[in-house]
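Note sheet for the following structure.
Omission of a single protein chain aside, the complex is shown with its protein chains in their original locations.
Right after this comes subunit A.
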Amino acid sequence: MNDFLDLSLAEARARLAARDISSTELTKAYLSRIEATANLNAYITITHDQAMLGAAQADARLAKGKGGILEGICIAVKDLFCTNGVQTTAASRMLDGFIPTYESTVTSNLWNAGAVLLGKTNLDEFAMGSSNTTSYYGAVESPWRSTDASDKKRVPGGSSGGSAAAVAARSAIAATGTDTGGSIRQPASFSGIVGIKPTYGRCSRWGIIAFASSLDQAGPMARTVEDAAILLQAMASYDPKDSTSAKTTMPNLLVDINKSVKGMSIGVPIEYRIDSLPEETSKIWDHGIDYLKSEGADIVHISLPHTKYALPTYYIIAPAEASSNLARYDGVRYGLRINEQNITDMYTHTRTEGFGEEVKRRILLGTYVLSSGYYDAYYLKAQKMRNLLRHDFNQAFDKVDAILTPTTLSDAFEIGDNKDDPLKMYLQDVFTVPASLVGLPSISVPVTLSKRGLPIGLQVLGRMFDENSVVRVGRTLERTAEFKAMTTLVNGILKDE
């Protein structure tokens, strides 16, 4: 049984095509793995019957030698993607029981490519969080435990924490995530997997529940760089239904993925060596630099002078857009409604009870920064800063082909940590928000375990629409770092058996 679970997406794909294994067997193995790891709370909805049906159909196509690039591959989908006929909640009480009558463009692409849906994964409510502790359906637990405090539950990161935990715990071959300020990359780093935030506009936002429209971007979460690249290839498309969708076609990401980085210029931004960067993370970053240098890359120290303003800029723009995007949840047409005698009370009670604390905090922040009298001081200034950040990166990319940074400040924290200190929680995103604000593609690749035995990743940023360089550098890090560690949970189960 575990043989199936050990297969990477690329391996499974090859063996399915060779009719060596069937999608039905593969899917069954994952469905039982989901049951066995139910304590992680990685899934909100498990689509058992639909998965088995999809697998049978995939097998039929494979038997005829047909099928798309993900034919028979069973994956998990973050519960922020609307799925036709399958409950879609955004992990909010507001949408508990909501069943869309439409399918997001990204998931449509996946089903068209032959993928099989295992279920919808847990997340921070409306994708707002870095710990996956704000879900209406409860926190997600990481399959990793630290060696020094193995009784303490760790966060998988957020907001795509369910997807990260599922991939790390092998209850999905791969999963979709969404990234607004780091929501794919940070949980990938915490969970020892690969996550890609593509260039803004690569994946259609149509049918993905909006958090912050100018930042939201869907992307893959998988065990290897190659797997992530395959999944991204299937997810991305130009979509006329999304006005911000890029009218360019995604180049084949697998063509250059194993090409050496020899001759590439890799930038190392001095401003990312912030005071609060722990010694350990700093050293891991240096190892990454050394790996790339040893592979023949030119390391160039660069300056991104406005870096320190990225986080405050993000925490103005993202809540501003969120406060607007979440205005539609009013109890009138769908989702939760608390009935009252008049409409104002109905709105107030529906929204008070439907949204959790973190969502309310961000709606308030966003409403405040857009209010008349404050707009110029906050929102307008943040937009200007966003342009300066873009300029920083444009200048840097005149000199380098990719940029290497840490993904996160440290390894995963315990569930409950930072709970009462939103600012500390927001600081989690310090290395990931610049790429989001500018729209750049970036990847997080696991490189090592911390002293405490928890994974840590490094981040590679590329030019707009240059995912090819991003996966190429990412793959090089993966190969040279030889990260092979298994989650505590996987190790535990293997031992028990």
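We take it that contacts are C-beta pairs under 8 Å (C-beta built on N, C-alpha and C of every residue); 3 or more make two chains touch, one makes a residue touch a chain; residues count from 1.
Everything below uses one rule, namely that contacts and distances are computed from a predicted model.
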**Request:** Choose one: "Aspartyl/glutamyl-tRNA(Asn/Gln) amidotransferase subunit B", "Thiamine pyrophosphate-binding protein", "Transketolase" or "Transport permease protein". The correct choice is the protein name in UniProt for the chain not shown.
**Result:** "Aspartyl/glutamyl-tRNA(Asn/Gln) amidotransferase subunit B"
**Asked** Who touches the missing chain here, A:Tyr137, A:Trp206, A:Trp285 or A:Phe465?
**Response** A:Trp206
**Message:** Using the touch definition from the top, which of A:Thr367, A:Ser450 or A:Asn491 touches the missing chain?
**Reply:** A:Thr367
**Complete:** In the whole complex, of A:Ser265, A:Ser324, A:Ser450 or A:Asn491, the residue touching the missing chain would be A:Ser324
**Fill in**
Given A:Trp111, A:Tyr238 or A:Tyr347, the residue that touches the chain left out of view is A:Tyr347
**Complete:** Residues of subunit A touching the missing chain are 81-82, 88, 90, 95, 98, 100-102, 104, 205-210, 212-214, 240-244, 320-321, 323-324, 326-328, 330, 332-334, 343, 347, 367, 370-372, 375, 379
